[in-house]
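Let me begin by presenting the structure, written as structure tokens, before commenting on it.
A single protein chain has been omitted from the complex, and every remaining protein chain is retained in its original position.
Right after this comes chain A.
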Amino acid sequence: MTIGGPRGWHPRLQMPCLRKMERMIVSMQDPDMGIKMRNQRLLITVIPHAMTGNDIVEWLIQKYGISEEEALHLGNLIVKHGYIYPLRDPRSLVLRADESPYRFQTPYFWTSTKWPATELDYAIYLAKKNIRKQGDLIEHEKDNYNLLHKRINHTWDFVVMQAREQLRAAKQRRRGDRIVIDCQEQAYWLVNRPPPGVPNVLEQGPERRNCHTTRVQLTKNMDYYKREIEYCRKAMARTRVKSSICLEGYIKFNEQYVPHDPIMSGCLPSNPWITDDTTYWAMNAPTVTTPTKLRVERWGFNFSELIMDPLGRAQLLEFLKKEFSGGLQGYTPSHEALDVAHEGVQCHDPLSSIVSPSPAENLSFWEACEELRYGEQSRIAEIVDSIYQQFLAPGATRWVNIDSKTMERTLEGIKTPHRYVMDDAQMHIYMLMKKDSYPRFLKSDLYKNLLAEAIIPPETKKRVFPFMRKQRHSSPSPALLLPAGDAEERSRSPSTAPVPEEES
């Protein structure tokens, strides 16, 4: 994790949230619509242009129409980033929704303005504190002070001189102003040099755009523009669909699937994450004897749902086998199947080339092609050959019927086998199953029986005493469970052993 980022990194650019916060702050100070400021009493001093924590929260609620919890959360973040600071208890950047007084940070001390926070400035700040408190600094500040003293020893005289000068100038100010400036400065340093245990809000995670030399360069030469032009031409030629039709599509999809969405519609018998009862998972395991009703219904949504569910696929296979063994006499291909089969049919007996010798083999062929597409690189030639021998070779035992054009292309491609060589054939067979076998499956007795016998699990009886919920607790970190021989891991995380907590 980097603090600050590489050269050229500026928070206003890379943290759009800061700019937005600044805009919020400005509108908070709007004379008409902003927060009503007044004088706040701090012990014996009166500080002008201040507001209470409550004012801030109320204003956020009004302005953005959010709840009190959210307003408090948002206000807290604004304070954490140093845009508003507390007058009472200035060492802790926390927003309290009560009468505690707060003030807006001067833009001079905004993180995005006074960037970066240099070591020199920090040294001067600590030196001032050291002088004022006569050496009695807080622990981490003392450590930092000593560290800096060592690191920039060569300019230490300058540091002390500056510190003394600033303190002298401060003495000439009114007490109220002095307190304010001290608070402002302290808030700035709390954000830029957070004390241990307080998360650093300026941390941005791994550096982005950090190194141009390791970037794969896209040189904008002639080839680049030629590719751009090609891409634009292709893109302009594509058919687009009206947005309204797309949205209608979402609505339809939503209507179909919402009853199946456990978060939206609940799940029967109960959601295991809430009740700790895992029956739901047992009933919906990949292979069960009797599937649930919702699951069987889902197979009717589209072909993909059926074929992607291992249970569904098994049922489809059974159906296809039954059809075949039930006799070809009973098998009349649908119009779609006829169209598909007619593509590129040669002039021999039309009937023999239309009737698929075995629809069940289509599914096996499709599965074999999937294995090729997602399989290991080293086995490609082997798998291609196996597919050819089983499904495509003349006289193959599990011959699948592909139109001759596709067959020609595929056989040609097999000579130089690669991962996608079966794509055309696979698509052809997939479409055949989708347009022919699938609709018949849905109308079949097999499917109707599955629907009838499918289970609708009863809802788990509600506990009699619902408030006696099981105690929730967190699991310990897996780091604790590592075998003893792992010296590497141990050495890196010696003191971060987490403790399991109780949480209700």
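We take it that a residue touches a chain if its C-beta (ideal position, glycine included) is under 8 Å from a C-beta of that chain, and two chains touch if they have at least 3 such contacts; residues count from 1.
What we mean here is this: contacts and distances are computed from a predicted model.
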item: Undisplayed chain, where the name is taken from the UniProt record, one of "Proteasome subunit alpha type", "Glutamyl-tRNA(Gln) amidotransferase subunit B, mitochondrial", "Guanine nucleotide-binding protein subunit beta-5" or "Alkyl transferase"; value: "Guanine nucleotide-binding protein subunit beta-5"
item: Residue, one of A:Arg91, A:His140, A:Lys226 or A:Lys322, that touches the chain absent here; value: A:Lys226
item: Touch criterion as defined above, residue of A:Leu60, A:Leu316 or A:Leu450 at the omitted chain; value: A:Leu60
item: Full-complex contact with the absent chain, from A:Leu43, A:Ala235 or A:Ala452; value: A:Ala235
item: Options A:Ser304, A:Ser404 or A:Asn449, residue touching the unrepresented chain; value: A:Ser304
item: Where the missing chain touches chain A, by residue; value: 1, 16-17, 20-21, 24, 60, 64, 66-67, 69-70, 73-74, 77, 199, 205-206, 208-211, 214-216, 218, 220-222, 225-226, 228-229, 231-233, 235-236, 238, 240-244, 246-247, 249-251, 253-254, 257-258, 260-267, 270-274, 280-281, 284-286, 303-304, 370, 373-378, 419-420, 423, 427, 430, 472-479, 481-483, 485-486, 489, 492-493, 496-498, 500-501, 503
